[in-house]
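Removed: one protein chain of the complex. Kept in place: all other protein chains.
Chain naming follows the written order as A, B and C, and within any one chain the residues start at number 1.
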Amino acid sequence: MTTALAPRADARAIRLRPASWALLAVAFVLGIAAFGWPLFASSGPNSSHTGDAPWLMVVLVPLVLGIVIAQLADGSIDAKAIALLGVLAACGAALRLPSGGVAGFEPVFFLLVPAGRVLGRGFGFVLGALTLFVSALLTGGVGPWLPFQMFAAAWIGFFAGCLPAWRGRAELWMLAGYAAVAALAYGLVMNLWFWPLLAGSDTSVSYVAGGGLVDNLRRFWAFHLTSSLGFDLPRAVFSALFILVAGRPLLSALRRVARRASFEPPVAFVDPHPEGPPAGP
Amino acid sequence: MGGRAVAVLGRVGASAALVVGGLGVALGLALVLALGVALGPGLAPAAAAPADACAAPMAETDVRVVVVVDPGDGGPMSTTCLVVPRGTTGMQVLARRAAMLGVAVPRYASSGLLCAIDGYPSSGCGERGGAGFRYWAYFSGTSGDWSYGKGNPFTRRVVDGDIEGWRFVEGAGNGTDPPPRLDPSPSLFPVQSTASSGPTSSAGSSAGSSTGSAAGAAPSGSPSGNVADGVVTGGDAPVSSDAAAGRPVVGDAVSIEVAGAPVVASTSSRPWVPVVIVVLVMVGLAGGAVVRSRTRA
Amino acid sequence: MISFDRVSVTYPGSDRPTLSDVSFEVPEGELCLIVGPTGSGKSTLLRAVNGLVPRFTGGSVAGTVTVGGRDTAGHTPRELADVVGYVGQDPAAGFVTDHVEDELAYAMENLGIAPEVMRRRIEDVLDLLALHDLRDRPLSTLSGGQQQRVAIGAALAAGSRILILDEPTSALDPAAAEDVLAALARLVHDLGVTVLVVEHRLERVAQFADRVIEIPGDGQRVVIGLPSEILPDSATAPPVAVLGRLAGWSPVPLTVRDARRRAESLRERLAGLDAATFAPVRAPHGARTVSVRGLRAAYGPIVALRSIDLDLHAGEVVAVMGRNGSGKSTLLEHIVGLRTPVTGRIEIDGAQPHRFEPRHAIRRVGLVPQDNAVLLYHDTVAAECAAADADADVVPGRTRRILDRIVEGIDPQAHPRDLSEGQRLCLAMAIVLAADPPVLLLDEPTRGLDYGAKRRLIAVLSSLAAEGRTIVLATHDVEVVASVADRCVVLADGDVVADGPAREVVVHSPVFAPQVAKVMAPQDWLTVDEVVAALAVAEAS
Partner (left out) sequence: MRSTEPRLLHPVAWWVWATCLAACALRTTNPVLNGLIIVVAGFVVAWRRPDAPWSRSFASALRLGALVIAIRVVFQIVFGVRVPGTTLFTIPEVTLPSWAAGVALGGPVTAEALTSALYQGLRLAAVIACFGAATSLCSPYRTLRALPAVLHEAGVAVTVALSFAPQAVISARRVREARRLRGRRDRGVRAWAASAMPVLEGALDRAVALAASMDGRGYGRPGTMTPSRRRTVSVLFLLGVVAVAIGAYGALDAGAPGVLRVPAVVLGLAAVLAGFALSSRTTGRSRHRPDPWRAPEWSTVLTGLVALGASIVTPTAALHPSVSPLEVPMVPMVAVLGLLVAVLPARLTPPPPALVGASSLVVAA
């Protein structure tokens, strides 16, 4: 007679409960607001406040991030997931050290994308956030932008876990493409956040409170084009290339550890002599 | 910083904070920050003084000002007379005017540049046009003629009988830019009498009635009929509302001035002195910091 | 305290059980030693005690394991955490926090123990393991021995009455190992803690053991008994026991002290014989292959090597000894050209190694680093071998042949990191030897090796030396040095404090003397084999 403990189908490092899903949904919406407010905010009697909106977000975003992570980690996360999180975040940060975490050469995605892919959405989300947090602590890059970087990276990790379950060449190309897109998107949203601060309010590329979506998009595009796209494109290409080159061993290594630290190990306690008392609960 | 003062402050701090409570502090802080950012610059005067204040007898602490706003070819000109507390700055006058006429408040760039009056122009700020900068030029008219940029509207304190002129121009951004198309003259002020009398009370009332509708699209809140004689005096609102609405405004304004008293002192005669003092303090602190870290290393 | 009842463990994906039908009892307050060749399932047995097998690793367990009255089938490892303390092979890898005190508190915080109790227990542990002056040191600044003691302390502080340790001293130099083992002994004797320890270095542990569990591997029965019953006949007996068995002493001594009492007669019988003549004969040393002159090395402010002069010759086996951090590894890294000398000069047949092109360097000198995993890039043994052939550009298959010559039967499809310590060492050696370097350096080659693997290593090294290679091994393992090295260099914080024939250097050093030497002192016998040979001669005459 066999008592199998915790037999589960999926092998997600962090499983998402319905509550987590709901929270993630709201967080996603809030994230859109947190990054995209310059495009949506309307002008009016208190339009001058929109100049301070990013700072309001600086208070709110870490709060939301903390809640989501707490919710994800709460209960459903085991020692292996924690250890892997810590170690992978450390590796990501170490990769990021030479670049000093400055935009441009941003090797974070090498690790984040495959890890999210292999170890699942929830894990990808937390890993993305923690990686940037750790590297900020190591490089002294803690600042008002940090929560937003964490937030963006978290979603990159999350969606990496949502990619279709292709294998082989297709998988590599998919991941490479995704990494490139992710790198670009990351640069874009972070730039969107820096936009009102760096471009001020009285240049031809700066954010005009209530200037209307189209006009502001035009201005932002000009800003992005002239400020950071120069860094983002090489970064995207580099990320994609690296995944094409080192992706296979990377994935196999991650899969190997996911197997070794089998997240739902097929545990069984067998009782050799049936007349004896049944072992196990 | 003397150890004694430090001790006192420390004890005060300890006891006071004990009352507040740690979580309270954190929460309160988050709130203060949220509020600070949400409502930070919200010190603009709120309520409107009634239009006929110019005609009515006024308090000792008040002055009468006429504001001429000429949006160039962006719409008709408007002339408004209003009563403000003594020491009000040009910008505050402009804000009070907007509040009184119920039109859009002036829009500023974070650089302090005035972008729009009465919501005109609707977007952009001091952009370059063909013939130069398209911006609101600030004039102050005394008797008969306008003079350009006689001081900074942020800091220039109006005195009784001042005429503030704003003209939206496309120009070099200096004295060569054209002034409002209306000569400043004391005649812009209505005759002050106890009786509520005005030449065009109907026009005034129409101005009053137009405030709500004119706030949005129409750049100026006054119908063209008044522009002919260029005089807008408010309609005959009941005098009682003066006491009702006016006082709090004055009180508010006064409180601002009290808080800002050092400001007045600093900007008046030799503005550099306080700056130099503070800079010296900063240098001292920085020096201390550097020395400290040297000795540690 | 610990009882296994007909326990078999089968890992997922493997057809035959790793442990089959194991039954034994370990009473409270005993230090129980688990011996057996590599891969016989010692670690599995250890981890089965606190339920890491199968809860953590997966797999199926038949039979019942009971620990402190709790059944591992009914309790997860974390629920056993207050009964069993587990200290893994590399303590540093198990540290969760950053500071000594936090680390000691970690388990207790998880168990929700009241702060004041926690505080008291931590103070006790600090005193018990002599850690009080390390209490707020960052863990990463501790030496191996200190880290090991902290790990033990952390397990103790959690209140566990049972400690299970996996090779606690394999990475330590003799002195540090002494500390750790003494601490363990104290726990057993004073506090009645039950300790279950896997250890290869029997010469270190045997004297402390109250009981021995032998796992012979390849399906033979697991036996438990007193050390004096089990060790002598086991394949993993410490030298002193082997000596005792040969000399026909009974009960067979397990400590140098017991043996010396008995060795009186033996010493008389061997008196007047020259030990050196019974040592395995070596080809006479050839020409000078490596010369080190005035070598100085420093990491920032710390001086690793002061002024080293050294000559190495073809066909000699040189052992570099010294405590951790005495500069052994640094010396090897300079010789192989990984580092550029600050001052001084190194020459390998006339050229300076750090100037070599990597492709040619491997034909001149090879190093098997302490952490030999850094040499392994690929995900199968076969791929590694093929890559090594390519690197050295030699005929395909050569590396594999070398590997088979060193040790047979490594699955070519296995993942290099899944190999046992011994197997991985052999793989690394094979990779380095592929380019056939005349000078071979090994850094701590014996760590984690069982006696069998060591014997093979010794054989391989002597044959390599016989081919005229220069072999340098930096090691703590006095027994290996005694049986293979013919010259011994002792480093102490960056200086050469002794350099000469192994026999002279080793015999009279209290730290580096092998057991046989200690037993036979003042005579200068080094190994059991010498004694055996000498006895044969003595009988004959």
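The criterion applied here is as follows: contacts are C-beta pairs under 8 Å (C-beta built on N, C-alpha and C of every residue); 3 or more make two chains touch, one makes a residue touch a chain.
Remember, predicted model here, so these are calculated numbers, not experimental data.
Chemist: Could you tell me which shown chains are touched by the chain that is not displayed?
Modeler: The chain that is not shown is in contact with A, B, C.
Chemist: Among C:Pro138, C:Gly192 or C:Pro251, which residue is in touch with the absent chain?
Modeler: Touches the omitted chain: C:Pro138.
Chemist: Have a look at A:Gln71, A:Gln149 or A:Ser239 and name the one touching the chain we're not showing.
Modeler: A:Gln71
Chemist: Across the whole complex, list the residues on chain A that are touched by the chain not included here.
Modeler: So the residues of chain A touching the unseen chain are 17, 19, 22-23, 26-27, 29-30, 33-34, 37, 40-47, 49-50, 52-53, 55-57, 60, 63-64, 66-67, 69-71, 73-75, 77-80, 82-91, 93-95, 97, 110-111, 126, 130, 133-134, 137-144, 197-200, 202-206, 210, 218-219, 221-222, 225-227, 242, 245-246, 249-250, 253-254, 256-257, 260-261.
Chemist: Over the whole complex, note the residues of chain C touching the chain we left out.
Modeler: Looking at chain C, the ones touching the missing chain are residues 47, 50, 52, 55-56, 76-79, 81-82, 84-86, 88-90, 93-99, 101-102, 105-115, 118-119, 122, 136-141, 154-155, 158, 336-338, 358-362, 366-367, 369, 371, 373-377, 387-388, 391-392, 417, 431-432, 435.
Chemist: Identify the residues of chain B touching the omitted chain, counting contacts across the whole complex.
Modeler: 1, 3, 6-7, 9-14, 16-18, 22-23, 25-27, 29-41, 43, 89, 91, 109-113, 124-128, 132-133, 135, 149, 152, 154-155, 171-174, 256, 259-260, 262-263, 266-267, 271-272, 274-275, 277-279, 281-282, 285-286, 288-290, 292-293, 296
FYI, only the chains that are shown with their structure count from here on.
Chemist: Find me the chain with the mean Cα position closest to the mean of all the protein Cα atoms on display.
Modeler: It is chain A that sits nearest the middle.
Chemist: Counting in whole Å, what is the centre-to-centre distance of chain A and chain C, each centre being its mean C-alpha position?
Modeler: Centre separation, chain A to chain C: 43 Å.
Chemist: Could you say which residues in chain C touch two or more other chains, in rising order?
Modeler: Within chain C, no residue contacts more than one other chain.
Chemist: Among the residues of chain B, which ones contact at least 2 other chains?
Modeler: In chain B, nothing touches at least two other chains.
Chemist: What residues of chain C sit close enough to touch chain A in their complex?
Modeler: Listed in rising order, the residues of chain C that touch chain A are 6, 8, 12, 54-64, 71, 73-74, 379, 415.
Chemist: Applying the document's contact rule, which stretches of chain A touch chain C when the two form their complex?
Modeler: 2-3, 5, 80, 249, 252-253, 256, 262, 265-273, 279-281
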